[in-house]
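Note that one protein chain is taken out, while the other chains of the complex remain in position.
Chains: A, B and C, in written order; residue numbering restarts at 1 for each.
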Amino acid sequence: MTENSFEPKIIAFLCNWCSYAGADLAGVSRFQYPSNIRIVRVPCSGRISPPMLFSALKQGADGILVSGCHPGDCHYISGNLFARRRFALFKNLLEFAGIEPGRVNFTWVSASEGERFADVVSQVTEAVRQLGPFNRF
Amino acid sequence: MSNSYIPYSAIIDDITVETEDASLKTFKLVIENEEERMAWRHNPGQFAMISVPGKGESPIGIASSPTEAGSVLFTIFKIGSVTTALHEMEKGERVGLRGPMGNGFPVDTAFKGKNIVIIGGGYAFTTLRATIAYLLANRQDYGHITVIYGSRSPGMLLYRSELEQWAKRGDISMNVTVDRQAPGWEGLVGFVPTITEKVAPSPENAVAMVCGPPIMIKFTMPPLEKIGWKDEQMYFSLENRMKCGLGVCGHCTCGPLYVCKDGPVLTRTQLKGLPVEF
Amino acid sequence: MKTIFLNEKELLALLASWCETFDVYAPNDGKGEDAACSVIGWGKIASKEEFYGVLPDKIAKGVHKTSIKPFFFPQPETLVTFTSDNKPCAPLANTVGQKRLILGVRPCDARSVMLNAMPYRDDPYYQANQNKTVLVGVGCNEKAITCFCEKTGGSPLGTDGLDILITTLGTGFALEALTNQGDELLGSQGAALDEALLAEFTKRRESFAADAQKANSTPSLKGKDLMSLYQSKIWQDLSQSCINCGACTFLCPTCYCFDIQDEAIRKDKGSSNACACGTGGCACDAPSVRRIRYWDSCMFPLFTKHASGHNPRGTKEHRVRNRFMHKLKYFPDRFGALSCVGCGRCIRECPVNIDIREVMTTLLAVD
Partner (left out) sequence: MNNVNDIITQELRAFASSLLESGEVSAFLGFAHGSLPMTTRPFVAKTPEDAQKLVWNSFCVLNLANYLPALLKSIEPPRGPKDPPPEGPLPKAGVIATGCWSRNIVVQTQENQVDRSRLVIAGVSSRGMVDRKKVLKALDGKEITKIEEKDHDLIVEADGAIKELNRWSVTRDNCQSCVHSSAVVFDHWIGPKLDDRQAPNRFKQIEDIEKMTADERWAWFSKEIETCIRCYACRNACPLCYCETCFVDDSNPQWVGKSIEKADAAIFHLLRAFHCAGRCTDCGACESACPMGIRMRLLTKKLEKDVFELFGDEAGMDASKPLTMTTYKLEDPQGFIFEPKHGQKKE
């Protein structure tokens, strides 16, 4: 398998209120993005805990995308703000242990940002494609 | 050396929902390979490991009597990951079956010619059902048979149609009770220990099998002792966490005994020498 | 069975010759990279320098950090595999694989293999692992401060479980064949012991055997009513400092409890894609689930916890008591010997310094 023909599997954890709706809008608006992502809808980005991300990686994901509402827009007021602290530390810890920086990604996509969603997915997919299959574990 | 870790392939031939809350279902399993199916032998009171590949294995008491050949019945409570997966399976699906394991009740030896008292509570009644079916199939070998079986409510009783059939027979005394009076219930009302005291089976030439939650067992002992029951006449079936079922892995140990191999059926005399770790 | 005498050069040559028919393992620092067998602290050796390190007069005093238990009881070991339609693969255990020979085994560790074989008598995997392994031991010239093999029924020159025992003798080494396999391995090498060496060898054996017998606490422990201590305060005192980790049980060569679990096999991740049989020719070349067994410890609360939530050994005190009672009472009741070989690893590595020798002393003091 050459580098170019590698199609990464990316698990996207999207919050129900913003990012999932953003993904929906991207579809409705016909913004194209790669089909490499598998979406898991969660109530809030604050719901995402590191064990879930490890599960995805262990079960064969090559990359991960977590997306929630922009700070200040959380449906539950502060879920994404707690999540932001968690993700900041978690991403650093993963990189510290040698997981490549582009594997696990966090972003904010609002319900009106269909285009941003498509951009994020395209660019994350491309970055993971460049990294190649995840074989750390 | 045979490899006891490899399960038989068995097909779910039938599923019966036993209780009103559907937390208990009876699975009829048929071993796929005919040779293995014919070679299967078990005693009432034995158990087997049922596995859902990918989820794991659980030890489950065998609910069918050896006299009901061709298939094996298991009544399973939905509680952990394996049993939940089993409850979600359908007729025709394949599971793993390892066993039979443990000693079972000594129905062909110590029980022969004796009066038999069977006391069960809740869903611990499954292996007792196996025993009753066996005793009735070999009715001439035993004396008087008394059954005391209690559950929370009528809807939580297992094997209701069979209970009714047995009650109609003249050669077995059935005492089925529920904890509280319920609409439409015409049978006994009260906890198992209370009913035991009322029915008060004589210890003479008799053995008792007591299976149920620890609290029921604890309170059933005094009324029996009061009328002269001895420790060696009382048989219990223990349920410890088990993994291998072969007396190796160590999970079910209770002092020097492996409940899976030396048990699960133990007399009260045996239990008295053991640490209370069950 | 023969006993032969070799000088250092001859011994090194003999060790090297074994590499032709065996995978030869010896103590090391890391984890073996060998795909067939990864055992922490033991690795394959082939070079002369490495052989030098396992000579009885060069090897470090006392036991190696980790025991040889994982050679027989791998962590994890695949028991069965299943295809995606839930069919189990039914080949025999991993009988395939190169025969292996382990060098530098201390008598206490070798004895643990024999003791574990008692509960594992009918276990095809353990038996297969044992059948493909030759144990070459080195006698202990000196004891470490944590060593107490004699107390448990062993001896620094003990031969239980070994195929060959190498000891220093005079200006060279005595190699004692203890099984037919060991006898074959020694072949026609070297000379038999001459009269003077034989006298020294026999005298040493006898004196060690006598010492070991005198020190052995097995008979006295078996003579005590240890169940009377079940409610004793000593368990509370011991468990007070215990943190309930599994360091003691996992380092212990004679702790053999395990758990069984199913795991999905990831098709794309290479290494674990093989069926349990390893033949590759069975019906399930594409297993989707593997059922593994891996070490478990009675120190963990989950070990005995029922699905209902009830836990028969729910407290730390229960579990600490069970560990010691199993080693010193329950196992002896069942199999006749203590489930302890006196290697001292648990004493050395316990984070809170719980010392099984003190527990034995306390138990022996009971009337």
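Note that a contact is a pair of C-beta atoms (placed from the backbone, for glycine too) under 8 Å apart; a residue touches a chain by one contact, two chains touch by 3 or more.
Note that this is a predicted model, so its numbers are computed, not measured.
K.L.:
Let's see if you follow the contact definition: name the visible chains touching the chain that is missing.
P.N.:
Result for the missing chain's touching partners among shown chains: A, B, C.
K.L.:
Where does subunit C touch the missing chain, residue by residue?
P.N.:
30-31, 40-41, 60-62, 65-66, 75-76, 144-146, 240-241, 243-247, 249-251, 259, 261, 263, 272, 292, 294-295, 297, 300, 302, 316, 347-349, 351-355, 357-358
K.L.:
Considering the whole complex, not just the chains shown, which residues of subunit A touch the missing one?
P.N.:
Residues of subunit A in contact with the hidden chain: 30-33, 50-51, 54-55, 58, 65, 71-72, 78, 81-82, 84-101, 105-108, 115-116, 118-120, 122-124, 136-137.
K.L.:
What subunit B residues would touch the chain not displayed?
P.N.:
Its contact residues with the unshown chain are 80-81, 84.
Methods note: only the chains that are shown with their structure count from here on.
K.L.:
Name the chain with the Cα centroid closest to the overall protein Cα centroid.
P.N.:
C
K.L.:
Take the average of all CA coordinates in subunit A, do the same for subunit B, and state the distance between these two points in whole angstrom.
P.N.:
From the centre of subunit A to the centre of subunit B is 51 Å.
K.L.:
Please report how many Å separate the Cα centroid of subunit A from that of subunit C, as a whole number.
P.N.:
Computed from C-alpha means, the inter-chain centre distance equals 47 Å.
K.L.:
Averaging over Cα atoms per chain, report the distance between subunit B and subunit C in Å.
P.N.:
39
K.L.:
Send over the residues of subunit C in touch with two or more other chains.
P.N.:
Each of 264 in subunit C touches at least two other chains.
K.L.:
Touching residues of subunit B toward subunit C in the complex: what are they?
P.N.:
For subunit B paired with subunit C, touching residues are 1-7, 9, 51-58, 79-80, 83, 93-96, 214, 239-241, 243-244, 246-251, 253-256, 273, 275-278.
K.L.:
In the complex formed with subunit B, which residues of subunit C make contact?
P.N.:
79-80, 82, 85-90, 92-93, 119-120, 122-125, 127, 227, 230, 256-262, 264, 288-289, 291, 293, 296, 298, 303-308, 310, 312-313, 318, 322, 325-326, 329-331, 333-334
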